[in-house]
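Dropping the structure in here first, questions after.
Of the protein chains in this complex, one is absent; all others appear in place.
All chains are identified by letter, namely A, B and C, in their written order; residue positions are counted from 1 within each chain.
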Amino acid sequence: MKKCSLKKCGLVLLAFAFLLGGAGVAAAKDILIVADQYDATTMDPIAHNDVPSSRACYELYDTLVFVDNEGNVSPGLAESWEFLSGTEYKFNLRKGVKFHNGDEMKAEDVQYSIMRATTDAGAKIATYSQNVKDVEIVDDYTIVVHLKLIDYSFFSSLAHSWGSVISKKATEAAGDSYGMNPVGTGPFKLVSWQKGNKYVLERFDDYWGPKPQYKTLEVRSVPEPTSRTIALETGDADIAFPIVHNDLKRVGENEKLVLYRKPQNSTAYIGFNVTKKPFDDIRVRQGIFAALDIVGIQAASYRGIGKVPGTILPSAVKYSINDEIPPHVQDVEKAKKLLEEAGVKDLKLEIWTNERKERVDSATIVQAQLEEIGIKSEIKVLEWGAYLNGLMEKTHDLFILGWVVSIPDPNFAVAGLLETSAIGASNYTFFSDTALDELLREGRSLPDGAGRQAIYKEMQLYLNEQLPMIYLHNDESIAGTQKNVKGFSPRSNEIHSFREVYFEN
Amino acid sequence: MSDYSAAAPAVTGRKSRRGLAEVLFRLRKSPLAMFGLIFILCLAFVAVFAGVLAPYPYQKQNLMHSYETPSRQFWLGTDEFGRDILSRLIYGARISLQVGFIAVGIALFVGGMLGAVAGYYGGWIDNGIMRLMDVLLSVPQTLLAIAIAASLGPGLFNLMIAVGIAAVPNYARIVRGSVLSIREMEFIEAARAVGSSDLRIILKHILPNSMAPIIVQSTLGVASAILNAAGLSFIGLGIQPPYPEWGAMLSGGRQYIRDYAHLTLYPGLAIMLTILALNFLGDGLRDALDPKLKR
Amino acid sequence: MIRYILRRILFLIPVLIGVAFCVFTLLYLTPGDPARMILGDMATENAIKEFRAKEGLDKPFLLQFGNYIYKAITQGDIGRSYITKRPVMNEIMATFPATLKLAAFAIVIAVVVGLPCGILSAIKQYSVFDTLAMIFAMIGLSMPVFWLGLLLILLFSVHLRWLPPSGFDTFKAMILPSLALSAQSISMITRMTRSSMLEVVRADYIRTARSKGQKESVVIWVHALHNALIPVVTLCGLQFGHLLAGAILTESIFAVPGVGRLMVESIKMRDYPVVQGGVLFVAVAFSVVNLLVDLLYAYIDPRIKAQYR
Partner (left out) sequence: MTDKTNTNTNDNLLLDIRDLTIQYVTDSGTVHAVENLNLRLGRGETLGFVGETGAGKTTTALGIMRLIPSPPGVVRSGKIIFEGEDLLEKSEAEMRAVRGGKIAMIFQDPMTSLNPVMTVDKQIAEMIKLHKNVGEAESLKLAGDMLELVGIQRERMRDYPHQFSGGMKQRVVIAIALACDPGLLIADEPTTALDVTIQAQVLELMKELKRQFDASMLLITHDLGIVADICDKVAIMYAGRVVEYADKRALYTSPLHPYTIGLFNSVPDLDEDKEALNTIPGLMPDPMDLPSGCAFHPRCTHATEECSKSKPPMVEAGPGHFVSCPVRAGLKAQGGE
């Protein structure tokens, strides 16, 4: 009868479904499983400027120099270097370095990697690459980088993922699909990448440096904080980050786990659109600042994580006086007075933010506190694309955004945010101030030393007075690991490194 | 068997009721439908008088009292800002009902008109409209709503439009179907004969006669609109804070599900009960309005 | 039959072009400049201009759309992702297996649970089982999938520690998302099976079968079930189509790397080609499933087969 065949269909479907399901494979500890928040967008080092992708690139590639948490530079693919002048850096390359495809890394590859970053393909990291004029090949193992302008911050930026050295041959062969087929010199090579879920890297046995002690690195993307913590607790993940505030205690007090906290080089801020009335008036900006209990807002929104910044430079960035500034005190009377002086009455404004929970929370409290001085406000939570687009259109009033300083040089903490030339790019306050621009230019033109330090101190104090933005939060990098995971330490730029990790029984 | 079922209509002892009274009478026989009706009426009452009924303003923060579990002061506890969850749920009812009913209103108006026109005129107009509906129907409703919500941007009104437009084909189909079955009936012919205009015939004669399936679909439609809207808010394409939309409340509380489950439990329960009530009511109405089941 | 299938496929083309047009229009109207999204907030005006020119974003709307359709039909090319630069088809195919697995699992669960429940409910109409089944079915219908998902995580992952809340790699990890996704389908299939069975059991031909002296079990499981299954099969097919597309919320709660999540992420990233391709793909999948259901329908109902000429 027909019914029998129906039954058969059902059975086949069932069997099919189970086949699809497959079975999980339990592995010996030759694999490190990391639970990250997001997946990498691309593994092409110059096609992104986001942290998860940078983390992937960090394991796949090497840069000419390495910079540690404290900003100390050490040799990478370049064994040594020499500053020929303010605009000419000479690098002596390491010999015998192999790409994952077996080819040797040569000067040609380095030149190709850096010059490729200056083309449109590198639009996302143009801040770093735009100053490169040329890369000159002296011989197979020597290159000279020529800059357009003196900029001492450029050197350390080479340690950023944009400075990763890629194989010229492999990149040209892969064309547009290079982002999925990376070929670097790093300690790991890509095995598989299931987008939105996980990528699997395998130890590169011809690596020139110290080889990782385990074979496979698996990085899963687990967007839900609760799920990440559970993965850690159940042993499904060896390392998990970020850990959110309400799980801090849970991870910290778990005997099988270790909690790591590290101040992060980032600043979340409440920006003003200074081209729009009345926010072009410094008194209005100061008045609003006075009305806000920033310490309370930060504490309530971030709940024990991070701190309220004193200046624009995060504490770990060179020349920061972040920790020397006394905490801000809410002063409603002062706020009212300042607004009155500015002739502002019945102000109505919008506070924009993206979906990130802490920012929405902050906006919600800011809204409540502004109401106390008679400012009515409306919160608009926008998804990322619409948010950035809206900011470009200059119609916003107040907005909450963050800035991560990937390279611990003070220039990168300020220039992209507030320099006149960054208008139309990432300067969403549209702050354009000749005094600041001059300070930034001077800061770049000086090598590290007391002179440079003085300039950045002045810059920080100047910005605290000008107030194009109210600093809200310096974040922390927080990660949890299994107790047997050793050699891991979160990095303040969030580009955590897994190559030194090993397991202790 | 046929004797038995045929015997039933012969029961003529009861007074026959007309219209609404009859529907209500039949509805009353289904306890689940009555539960649905009463629940929705109560919810509507709460929504309308939220300002009076809610113990606190929905946006009132009290950071000293955050994450409190239910107590006598805060019946359903407080959220991460110390806002009273009960008050937020009460105001949330207003938003959810608004979204549900207005979205269905939009869908009903647009879909009803399109369906009526398509069914009434037939021919290429019918073909054109219904092919367009096919196009919309071949994109699943949730996806369609997301696409529309994404392009309109977040916000209460946009949410209603997104959810409403996504539901248009349902109503267009129903109304067209009813119109087709009614169009050729004698009283329509009669109306045409006395020179009624097309619009008048559609509005006065055809639409009221396709009311039963529309009412049922609308009731169930409000449920799915509320659900859809909550889903969109849940993934961040819906209502903006501090407005207490249930789906957004749920989404906001999910991070705290291990420590403070009441942040997610109550909004979820509110959504579920509302949808349940509407579904029960819709089912009951279908039974009450379906002439095939008239006893 | 083959002619019928061909005709159905032919009819699909204008519908899909319509879908493409609607999506294209929607995204065209969407705020957010793809060039800026892809090149980043530090990109120069010049780079943005060049990008727009290269991707044809500076062309008039209709031209952009015409170009898209032309390429799609002639070369099967539905564009490249702005972000990964890979063909959109590759992006979708990379995520589709997860969605397919999820939907297949969910529909299997739904049928395995819903069908027997529905049949039992119908056979034992008005029994305690029937009443409970119907109430649970209604609750299942009313349960927001994102809430159910969270509750399942709370129970099975947080408290009982039986099943992981994320990671779609192992069989264990697939259980919760499939379960959450299947809830609505279970309910619908149970209700549909029950009412269909009830209707069929009252049918004259069932009485005929009984009057032949046939065993009650054969009457129910052969005569009644086969007829009752006809609308249920349609529902299952439709449900499967909806599950394919409707997994968006489930995928985002359980971090399933499927098409739904790809779509949501792409919407957020302004990756227009992927969104367009994705919606189109889902529409095609949906239509194909519907076509298959109709064919299956013909297979189990000879009356319908007769109409497919």
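We take it that a residue touches a chain if its C-beta (ideal position, glycine included) is under 8 Å from a C-beta of that chain, and two chains touch if they have at least 3 such contacts.
Bear in mind that the values here come from a model prediction, so they are computed numbers and not experimental data.
Peer 1: Taking the entire complex into account, which one of C:P60, C:G76 or C:P302 touches the absent chain?
Peer 2: C:P302
Peer 1: Can you work out which residue in C:R36, C:R86, C:H223 or C:H242 touches the chain that's missing from view?
Peer 2: C:H223
Peer 1: Contact with the hidden chain only, please: which chain C residues?
Peer 2: Given the touch definition above, chain C has residues 126, 202-205, 207-216, 223, 226-227, 230, 300-303, 306 touching the missing chain.
As a working rule, only the chains that are shown with their structure count from here on.
Peer 1: Name the most central chain, where centre means the mean of Cα atoms.
Peer 2: It is chain C that sits nearest the middle.
Peer 1: Please give the pair of chains with the highest number of C-beta contact pairs.
Peer 2: A-C
Peer 1: Using mean CA coordinates as chain centres, what's the gap between chain A and chain C in Å?
Peer 2: 37
Peer 1: When the centre of a chain is set as the mean of its C-alpha atoms, what distance in Å lies between chain A and chain B?
Peer 2: About 44 Å separates the centre of chain A from that of chain B.
Peer 1: Quick check on chain A: which residues sit in contact with 2+ other chains?
Peer 2: 224, 226, 383, 386
Peer 1: Scan chain C for residues touching two or more other chains and write them down.
Peer 2: Residue numbers touching two or more other chains: 30-31, 153, 158, 252, 267.
Peer 1: Could you please specify the touching residues of chain C with respect to chain B in the complex?
Peer 2: For chain C paired with chain B, touching residues are 14-16, 18-19, 22-23, 26-27, 29-31, 138-139, 141-147, 150-151, 153-154, 158, 207, 241-242, 244-246, 248-249, 252, 263-264, 267, 275, 279, 282-283, 286-287.
Peer 1: List the residues on chain A that touch chain C in their complex, please.
Peer 2: 1-3, 6, 10, 13-14, 16-18, 20-24, 41-42, 47, 49, 120, 123-127, 130, 176-180, 194-198, 220-224, 226-227, 230-231, 234, 236, 383-386, 388-390, 392, 416, 422, 424-426
Peer 1: Sort out for me which residues of chain A touch chain B in the complex.
Peer 2: Against chain B, the touching part of chain A is residues 224-226, 229, 244, 246-247, 250, 296, 300, 355, 357, 360-361, 363-365, 367-368, 379-383, 386.
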